[in-house]
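Once you've had a glance at the structure underneath, I'll fire off some questions.
Omission of a single protein chain aside, the complex is shown with its protein chains in their original locations.
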Amino acid sequence: MIHLDKDETKAMVAVHGWSGICLGLLLYAVVLTGTAAVFAQEIGAWAAGHLNSQSAFEAPVDARVRRLSEATPAQYRDSLNLFEVGDHGLGAFFHRDALDAKGMPTERGIYYQLDHGGRLTSTVHGTSEEVFGPHNDDALSSFLVDTHVRLHVPNPWGLLLTGVLGLTMLVAAISGLLIHRHLFKDIFTLRRNGSPVLANRDMHSVAGTWSLPFAFVLAFTGSFFSFYGTIGVPVVAMAAFRGDVQALSEAVYGNPRKSDPRPASIGDLDRVTADAVRRTGEAPTFISIEHFGRADAEITSYHQPKSGDLEPVALLYNGATGAFERAKPTVGTRPSAGGTLSGIMGPLHFGNFAGILSKAIWFGLGFAMCYVTYTGMRLWVVRRGQDTRALAWLERTLTVVGFGLPICLLAAAAAFLVTMPLGSAVYWTTGGFLIAAGSVIATGVVIRSNEALTRTLKGTAGLIMIALPLLRLFAAQGPGWSEAIASGRPMTPAIDVGCILMGLWLVRAGWNAARPAHRDGTVIGKGVRA
Amino acid sequence: MPDRSNTIPSHLRFSWVRFLLAGPGAIAVTLALLAGMPLWLPAGAAGIDNLVFPLVLAPLIWAALFFHACLDRNLMRVAVIAGALLLVHGGLIAARLLPHPVAHEISR
Partner (left out) sequence: MTTAWLALLALAISAMLIVVLCQGDPKRLRAAGQKGAAMLPRRRRVLAALACLPGLGCALSGNSAAFMLWLGGCALVGWISATWPRRKSQTGTGALATRNAP
């Protein structure tokens, strides 16, 4: 495909192999949780038993916002963010710009959470980093997303870590392309019955070749998101605005307008949301109000991309009158190459630009990339396993992480379902994950062989998956299938069916592998079929 | 005493240089480009392209520098290109951030 000479190929093989094996386990964790996080919203709704299908912005919000603003001290009424939360409830964050304890720009204010009926369920004071933590009914989706975004490492180190992993994946994708001499000739070749090294190599290269464009896109967009706030913005602000991050933010996202601090009541938000729905065909995902309560107030309504587009839509309204002013890009005041480029980074990474279809395809591609990462590490171990038995511990570690991490995530889901009705889901979702992790590691240490470990972990994952719908129905007292479908939530039974089918497949795979007819003499070769 | 340096393959003799250029070197040059590119890139229709393009393309800039350092046989060329990028953009940043000497003369 791309012909490098011998030394260059050796260098690229070393780069590809060492970048993969040094950071492969962490990369696998990020990719696996990212795959699950594609459906974080749907998983959260499934687990918490959400039944409302009408957007919070399609219900009256104006009266609710006015009531909240009267209860909010004037110092925090500079800006307001509105978004959906929980079972199509409303989140409202009244805030002003501030500096945190380290002198970094942040937002400080009061965050209100209302249910779908408009009843206040939560009030939290603090900065944006403090108020937007997990709640009892979204603990599972928050856990999934947080694991993917920063591996639960405190910021900025967590973001830097996942950013480095994104660059690792980028390096692996590019070096993999460079070292594979016959990319298209080998694209369908899978020699399962060959030597373990050959079989693993084919599995790795076939999956890697087909998912290569997306590995590149996801690695690039992922590392952008991780480094954007931690390094990118401070560095660009330092050079272009002498360190003024707020000025950079205003230049990129702001709507320049003549200042008019005279007090003015905010425009009718119900008219604004109705107009926004009429223009775009769907409810807003986010509404931002700047200079709340002033004559120069501005309302920006953000929406999913229009059919056929990748870039999200933003509509600008006069805050005092509620009159529509214009459609604007999400970045910049008018359409531009830079605005479009940054605007599509989110949809390309999250796969949420075309509803369930795009999410399903992105989920499948994420699974392919988990497979590439796992088989790549297996290939490294299998190659060296023929020379020395000392790497048996590494093979086990790979199995523990490869099959154990999904078990831990499933255990977290099970813990959430059991403890959500008790109000302790935030603690026990993480607790369930950690207990499962300890159990998987202990099993990996004591069990007699890697094959037995693989069978056990597959079977365990399968049993937990089969149990999840039952826990959802009986422990979490979630809605039945007919109730969910009648409420416009078909994903609830769909996820139940998916769990049961996948669970049965895993249990069957583990059972079949345990039968004597499937045993063979080679230790590492057996792991190939894992 | 026999001279042993000629018996060591060239790609091993200079591997630490290549490691430095591909590792810390690529990071340093990327950061310099990230800070310096907004100062010369065109602003575009919305006046933000010079700010957004370096932010978005930073991972690709790093990857280009990394692979150039890994693959180019001529280490001197790698060092010259990286050094030139670092100096030019470092100079632009310094010119932007340091107080202008003429202003001090006028103020007297």
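Just so it is clear, A and B label the chains in written order, and each chain counts residues from 1 on its own.
The rule is simple: a contact is a pair of C-beta atoms (placed from the backbone, for glycine too) under 8 Å apart; a residue touches a chain by one contact, two chains touch by 3 or more.
The model shown is predicted, which means the values in this text are computed figures rather than measured ones.
Although it is left out of the displayed model, the omitted chain contacts the following shown chains in the full complex: A.
Check A:73, A:194, A:423 or A:438 against the missing chain and you find that the one touching it is A:194. Taking the complete complex into account, A:307 is the one of A:123, A:265 or A:307 that touches the chain left out. Set against the missing chain, the residues A:207, A:231, A:331 or A:391 yield one that touches it, A:207.
Summary of contacts with the chain left out: across A:295, A:337, A:361 or A:441, the touching residue is A:361.
As for the chain not pictured, it touches chain A at residues 185-195, 197-198, 201, 203, 206-207, 210-211, 213-214, 305, 307-310, 348, 351, 353-355, 357-358, 361-362, 364-365, 368, 383.
Quick note on the criterion: only the chains that are shown with their structure count from here on.
Chain A and chain B have Cα centroids lying 33 Å from one another. Chain B makes touch with chain A in their complex at residues 11, 31, 34-36, 38-39, 44-56, 58-60, 62-63, 66-67, 70-71, 73, 93, 96-97.
By the touch criterion stated above, chain A contacts chain B in their complex at residues 4, 7-8, 11-12, 15, 166-167, 170-171, 174-175, 219-220, 223-224, 227-228, 231-233, 235-236, 238-240, 242, 248, 251-252, 329, 331-339, 341-342, 345.
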